[in-house]
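I'd like to ask some things about the structure below.
Excluded from the complex is one protein chain; the other protein chains are retained at their positions.
Presenting subunit A:
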Amino acid sequence: MGRTNLDERQLQKKHKAGNQAFILLAFLLLADMGLQNYGIHWLEYPLSNYVIFLVGVGSYLVRIIWNGSYVGPGSGNLTANGRSILGAVLAILVALCVITAAWMGSSGKTSGGTGPAILMIFTAVGLVILGTVFWIRCRNNREDA
């Protein structure tokens, strides 16, 4: 088993969550199609599919984090390289966040494009993922008998 691989319980939980998220996705897309046929447009076409996709992926992500299947065993102690890479990624994300915020502030959001907002969301999500991984590692490696 590799350093970042999941153990058997984590894999079992992850597969179960994945299967159910896939079924949920299929069901929601079908429901959306049915609503469209009846003339109920709760959201415009590409956005509605994206929202459904986000719901499916979001539920999958929340469930694997909740079940402790996001970070595998043996990834508790970071090597010097790991720390360097993590630090670099964190620095890049924070820098991107600051630049984006400054850009949005200076342009006064008058450009009308969604680029800055997407960049902001991307960096925020990156920071949230890093924070989650750090929190899970702390929880997994807590010493108690």
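Following the convention adopted for this analysis, a residue touches a chain if its C-beta (ideal position, glycine included) is under 8 Å from a C-beta of that chain, and two chains touch if they have at least 3 such contacts; residues count from 1.
Convention: contacts and distances are computed from a predicted model.
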Message = Please identify the absent chain by the protein name in its UniProt record; candidates are "Glucose-6-phosphate isomerase", "Cro/Cl family transcriptional regulator", "Cobalt ECF transporter T component CbiQ" or "MvH Hase/Heterodisulfide reductase, subunit A-like protein".
response = "Cro/Cl family transcriptional regulator"
Task = Please give every residue of subunit A in contact with the chain that is not shown.
result = 1, 7-10, 68, 72-74, 140-145
